[in-house]
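Missing here is one protein chain; the remaining ones are kept as they sit in the complex.
In this document, chain identifiers A and B correspond to the written order of the chains, with residue numbering beginning at 1 in each.
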Amino acid sequence: MSQPLAESAPLRAPLEIEFDYTRSLGPVLSQFMAALAERRILGARGADGRVHAPPFEYDPMTAEPARELTDVGPEGTVISWSWMPDPLAGQPLAEPFAWALIRLDGADTAMLHAVDAGSAAAMRTGLRVRPRWAARPAGGIRDIACFEPCDGPAGAAAGAATAQDIGTERTPGMTITPVRLRYLHTASPGESAYLRGLAAGRLLGQRCGVCGQVYVPTRGTCPADGVTMTEEVELPESGTVTTFCIVNVGYPGQRVTPPYVAAAVLLDGADIAFQHLVLGCDASEVRMGLRVRAVWGEAGGISHFTPTSEPDALYETYARSL
Amino acid sequence: MKQPAAVLGVGQTRHRSKRTDVSIAGLCREAADRAVASAGLALADIDAVVVGKAPDLFEGVMMPELYLADALGAVGKPLLRVHTAGSVGGATGIVATSLVQAGLHRRVLALAFEKQSESNAMWALSIAPPFSIPVVAGAGGYFAPHIRAYIRRSGAPSHIGALVAVKDRRNGALNPYAHLQQGDITLEKVLASPMLWDPVRYDETCPSSDGACAVVIGDSDAASVAPGPVAWIRATAMRSEPTMFAGKDHVNPAAGRECVAALWRQAGITDPLNEIDVAEIYVPFSWYEPMWLENLGFAAAGDGWRLTEAGETALGGRLPVNPSGGVLSSNPIGASGLLRFAESALQVMGKAGAHQVPGARVALGHAYGGGSQFFSMWVVSSQPM
Partner (left out) sequence: MSADVAVVGFAQSPCRVREDATTSGVEMLVPIFAEVFRACGLTRRDIGFWCSGSSDYLAGRAFSFVSAVDAIGAVPPAMESHVEMDAAWALYEAWAKVLTGEAEIALAYGFGKSSGAELRRVLALQLDPYLVAPLWPDSVSVAALQARLGLEAGRWTEKDMAEVAARSRAEARSNPDAQVSGSVTAAELLARPYVAEPLRAHDCAPVGDGAAVVIIASAARARELCERPAWISGFAHQVDSGSLGARDLLAVPSAAGAASAARAGSVELAELHAPFSHQELLLREALGLGEDVAVNPSGGALCGNPMFAAGLARIGLAARAVMSGRASRALGHATSGPALQQNLVCVLSGEAS
């Protein structure tokens, strides 16, 4: 029974990617970060005679590694700025602040950082600024929490570091950089139709108008021909295990405790197998050609496939879909 | 129309599970400096740079060629960044070769790297988008069912995968750059190692490595002034197919077969088993050696395992495969393909040291990626065409 695909809005859901990257700094940046923990800022002299702060690891002009690092600042001059009225996640300050290019005293290049100026009206090119040090340095560029105007009140963490201030959390030569990003994921129209079908207890596939192959799950575009598929095909719950592996290793977010079978299941009437679980028997009993049927989950969708009592399918009937 | 191109120099890092002694730039420079030095050059002699690596998520740096421009001496030069999944190292070599063959540049630096210890490769490979329910994680779970299908199709005995693991790890012990140094590994040990995704065992699985590889490719004039032997690039080929499609042969993919057919044609090779002296092919799970031997036409379909079992792919055999230790010994994902290409070049340059195949004149470099869908290959020779 084939009907055209119904029009419906694609499903969407948030997707968050986050990881705390452990970065090794290498010889030059290790020195730079170690100095930050002591409330010193280092720069590197380039082949063109300019002092670069922050230092380069490799000279932009010659690609030579930085040799000698030299103290600069800690105060500097704003050479450009922009205003951030609604700070974004992860930025140095939660209240409105200025981004600035700051030329530290003794340096010839600029450092990009934040200035806690209070208002855009308080910012100007030429403003003198000084670092506000993080209370507990962690071994990264954020050990400078931000900059602040020199003519403002001295922050709590000003002046040279005391032994108490120098943090012990950091590992020399390493820095940890959390990266958290949020996305709005949109499922393809084909995928959305498949999921809606599952919710209604139906297994939906599509037939390609060019090659005539039946794809399940529905995906919208035939990958062999690059054309949109519109003919919907409903498939039965029965199928054949074409090939499989027995998973013995765990991973975060795994639903089933190993050992379990991850199989390629070729539904009757489909021309392509898809991956799913085979449960309800010992993993060692699963074999290529095993006949299975879908078991629906309580939350909707297929929970897994389970063996039926049918005789195994002949190899020739599924050899094409291994 | 197509200019001749040759590998002038090769460099790579000591591959390790964590290179905490260097930054990302430092890792890349280690390989790049060695490559240009071995070619008798400096970075300033390079006209263009091609960077290749796998997903940016591994290091958490978006488009890292932008950050690396200074470190690679690329300021003021053309810079490209290739990403073709696991085959990317090979694709990087081929793109760099195309630039020289097109007559656009004299000397091009191809560099591929991965510093995957900064995150976790398993995590990066397994991020599931919404609405999908992952059944397995990582590459092993993906490829194990296809390995089972190969074993069924070919009737190969069950220890073949372990033979490959032993061979490649012992070869790796001859390669000072290799991550895994397991000179004393035995068949018994491999067969006793835990089964991870049946039928793939722990010792039959590639490691996760930090590493980089660089190759300097030059035109005829550059080759003529090179201080030592060069490796002439006789042929290159790339082919892709979809991850999944009805009737796809996951065991002996059409994209691989068509890629190598185009390659042998271009190189004028009609009898690969006899004409190729050594092959560096992308084997991340040991059973892929017999599978790729068939896909590449070194053996008939179903017979690849016989070459392995007979010892023909070991050093000293008819067709040494992965004398460097291969992906099974070092796997910085973005670099692994270029390492295969580079190692094939080292062989015909006579610079492979303790893992040199004596008298190697013609070699194959091979890489694959994605769901056995992206293939890149080249043939290098000690002689121009």
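Some points to look at:
Everything below uses one rule, namely that a residue touches a chain if its C-beta (ideal position, glycine included) is under 8 Å from a C-beta of that chain, and two chains touch if they have at least 3 such contacts.
As the structure is a computational prediction, the values presented were derived from the model and not from experiment.
Only one of A:Ala34, A:Val72, A:Met111 or A:Ala294 touches the absent chain when the whole complex is considered: A:Met111.
Interface note: of B:Val10, B:Ala31, B:Ile46 or B:Ala69, the residue touching the hidden chain in the full complex is B:Ala69. Considering the full assembly, B:Lys77 is the residue among B:Lys77, B:Lys189 or B:Lys351 that touches the omitted chain. The missing chain lies against subunit A, touching residues 9-10, 12, 15, 17, 23, 25, 29, 32, 46, 50, 52-54, 56, 60, 79-85, 88-92, 99-101, 109-114, 120, 125, 140-142, 175, 177, 179, 181-189, 219-228. Within the complete assembly, residues 1-2, 23-24, 54-70, 74-85, 91, 94-95, 98-99, 101-104, 124-125, 127, 129, 237-243, 245, 254-255, 258-259, 370-371, 373-374 of subunit B touch the chain that is not shown.
Note that in this section only the chains that are shown with their structure count from here on.
Subunit A and subunit B have CA centres that are 26 Å apart.
Residue ranges of subunit B in contact with subunit A, taken from their complex: 18-26, 29, 43-44, 57, 59-60, 70-73, 75, 117-120, 122-123, 126-131, 133-138, 140-141, 144-149, 152-153, 194-200, 242-251.
By the touch criterion given at the top, residues 11, 13-15, 17, 19, 21-29, 56-63, 65, 173-174, 177, 179, 185, 187, 191, 195, 211, 213-215, 222-224, 242-249, 251-255, 259, 262-264, 271-272, 275-277, 283, 288, 301, 315, 319-322 of subunit A touch subunit B in their complex.
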